[in-house]
Every structure is written in C-alpha cells, then in structure tokens.
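Worksheet: one structure, shown below.
Note that one protein chain is taken out, while the other chains of the complex remain in position.
Right after this comes chain A.
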Amino acid sequence: MTDATISATPIDAASPRRRDIGLKKRYAAERRFRFYGQAAIFLGILFLAILLWTVVSKGVGAFQQTMITVPVEFAQSVIDPKDKRAEDPNVLLMANYPLLARNALVQALGVDPDDKKAVKAVGGLVSDSSRVELRNYVMENPDVIGKTIPVTMTANGLVDSTLKGHIDLKVPEERRQVSDQEVAWINQLVDDGIMQKQFNTGIFVNGASSRAETAGMGVAIIGSFYMMAIVLVLALPIGVAASIYLEEFAPKNRWTDVIEVNINNLAAVPSIVFGLLGLAVFINFMGLPRSASLVGGLVLTLMTLPTIIIATRAALKAVPPSIRSAALGIGASKMQMVFHHVLPLAAPGILTGTIIGLAQALGETAPLLLIGMVAFVVDYPATPMDPATALPVQIFMWANEAERAFVERTSGAIIILLLFLAAMNIAAIILRRKFERRW
C-alpha cells in the first residue's frame, strides 16, 4: 500500500519543492501587473510632458518680435504737401505714413524706385501697424517733419515667421507665402542690422488686432484681473460665512442636509451651465451689459463658491475641538469662539483653498463665451462695466485664427496663463507648508 503510493508519485516525495503549483505563472502575472501600473504612470507623465513641450516649443517665439529700425525721412511732401497742418489737424491723421516706411526701406535695400512691383513688395515687409506707429511718432514730435530720423517699426507677421524659421523655405516658391526675393531682402536687412528680434512687449500690452504681429493680451489681462478681484471680494467672504454657518452653527436637520448635498452637486455642475445662468439672470433679467468683466466675475463667483466652501469646511474641521472647548470654558460666546479662535487657526487652510479656487476660475473659459466675452476689444476697459475679454477667452479666439503667426501667439498666451496658474498654485503650496499645523 505504502509502496504503491510512493511509486505513484515519485517526484513529489523526492523533491516537494519542484511541485508545479503555478508559481512561475503567478509571478509572471505579478510582474505583468506591476508593469501595467508603471506604464500607466509613465504614460500619464509622458502626456503631461508632451503637452507642456508642445506649448513651450511653439510659444517661446512669441516673446520675441521682429522689428525694423531704419532711418525714415519724414518728408513734408508726403505728410503735408499743402502745408496746412496748422489749420487742419486731420492732415497729420490722414497722411500716407506707409509710404514713408516704404521709401525708407527702398533706400535701405537699394531697390530701384521705378520698379513698381518690387517697391510694393518692399512696402509689405513692415506691418500695417507702421501707419499707427509713425503717426503717433509724428503727432508727438511734429518738428520731425522734414528731418530723417531712425525709427523702429514692427515687421510684418510673415517676415516675423520667416525669420523665426516657421516657414519651410524648401517648399517651391509658388507654394509658400514668402518669395525668394523677400527672403533675400530679409537676409540683407538682418545682415545690415536693420532688422532684429526684440523682446515682445506688445503681447503683454496691446489690445485685440486682426494682425498677428500687433495682437496682444493687454485687454485680456486687465479683464481677468477685474474678474479675479470680483471673485475674491465676493466668493471669499460669502464662502467663509457659509462654511462657518454649516460647520459651527447649523443644527443637524433636513435643511442643512439639503444645503450640503446642494453644494456638493454644484461643485460638479458643468461650468457651461453657469454661463447659461449668467446669461439668463445677470444679462437678460438684471440688464447688466454683455461682455463686461462684472458679469464674468459674478458668474465665476458662483462657480468658485462650492470649491471655497468645501476647502473652508475642511480647514474648520481640522481645528481640534479642544480649542473650542477651551474658548467656551473661559467664557467666550459661540460667536467669539469662532471668530477669535477657530477662524484664525483655520485661516491658512482657507487661504490655500481660495487660491486654488481662484486658479480654477482664472482658467475657466466656457461660461465666459456665453456672456459675450468673445469680443474684439481694442481699448483697455476702464471699469468692470466696460467690454473686456479674459486670458483663456483670448486664447480661444486666437486658437480659431488660421494664420501660422497666431499659433505662436496662442502658445505664448498659454505660457503666460500657465505661468499665472503655476504661480498661484506654488503660492498655495508654500502657504500650506509654512502655516500648516499638525495637531
């Protein structure tokens, strides 16, 4: 009996460790599983890297702008042939400034002034905005008329793209937007030191423009600033007050439950629905102006409130009950306990939550589209009631432009927006590290 059993399973008896219980397979499965996890994390971080790299590599160029510095002859025969500028200020406004720029470049490049086609092409090297630039210069210094003075003008967007290497010069001439002649001129101007790249202040200060080279985010930055100020002024006090009530005073009843569920759900309502609310209530019902940063600020306030309330409640919860008992024990009223003891201790947490809420509001686009912030605004908004745009909306508008130069501008704008967001989030992290208390 015993012998038979042994002989039936001779391997088992001889070396029980080699028994096949599928360990190899199981360990392989373990390794595979672990690899999936690593791959998932790697993929996530890879996507982040690609995203950031795309934006940065496309966008850094936007912070440089090609400028042309050339001696311009402010000939009276062009600006004011009839010598009437003393009586009629419109003469200086209406003068043919592009001609001045063209003549200056024709001279600098040594192009035959009789070759009409070439002269016209040379005129196209400077941006149309040279008209405004030269006009402002002459209006400010009327005594330059008749003199020749070096002036810096913005180059055309295509010239800018060519110089930055965005236009593939290997493509046959007839299929690209820049001719060989123009490329030769550009190279000549660069060699002569007439054309150079400068730090682009225009992207920060200019208003809307249909030309990429003069389009800037000045209006958008101011509009976003107004909105953030409104969100801060409204959402912080209201959010903190609401959380104090819910956390410290509210009796546990049906009504409080309703409010609580409500806030959690509001935090997950799609942002575009808040835009519809803003359109129906603030613009249609209350008659506030469209495109105004005030309306944008109000909509974003309603959107940010749940975030701030949730963060504030967490911060209030983190203050240990012993603080409350101590305050009540030495005779403080409940209100004094909250405002003199609990709130100051919760302040860093509240601040962190508020900054994160503001960062969210700063990047929000969809509700602003509905309240008419997609607007072509050239002038700075003086008050929050004036038409304005916002940083993300400006990015949206530029992203819809087809020109190559606008892709660069858009990426540049995204870099600026991301820098703002990064600064806010880092500030929040530093605040948390510095003031966080472990009880």
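Following the convention adopted for this analysis, contacts are C-beta pairs under 8 Å (C-beta built on N, C-alpha and C of every residue); 3 or more make two chains touch, one makes a residue touch a chain; residues count from 1.
Operating definition for what follows: contacts and distances are computed from a predicted model.
One subunit of the complex is not drawn; among "sulfate adenylyltransferase", "Penicillin-binding protein 2", "Class E sortase" or "Phosphate transport system permease protein", its UniProt record names it "Phosphate transport system permease protein". The chain not shown here is touched by just one of A:263, A:350, A:377 or A:405, and that residue is A:263. For the options A:288, A:328 or A:369, the residue in contact with the chain missing from this view is A:369. The chain not displayed touches chain A at residues 26-27, 29-30, 32-34, 36-41, 43-45, 47-48, 50-51, 54-55, 58, 237-239, 241-246, 249-250, 258-259, 261-266, 268-277, 279-281, 284-285, 302, 305-306, 309, 333-335, 359, 362-366, 369-370, 372, 374, 392, 395-396, 399-400, 407, 410-411, 414, 417-418, 421, 425.
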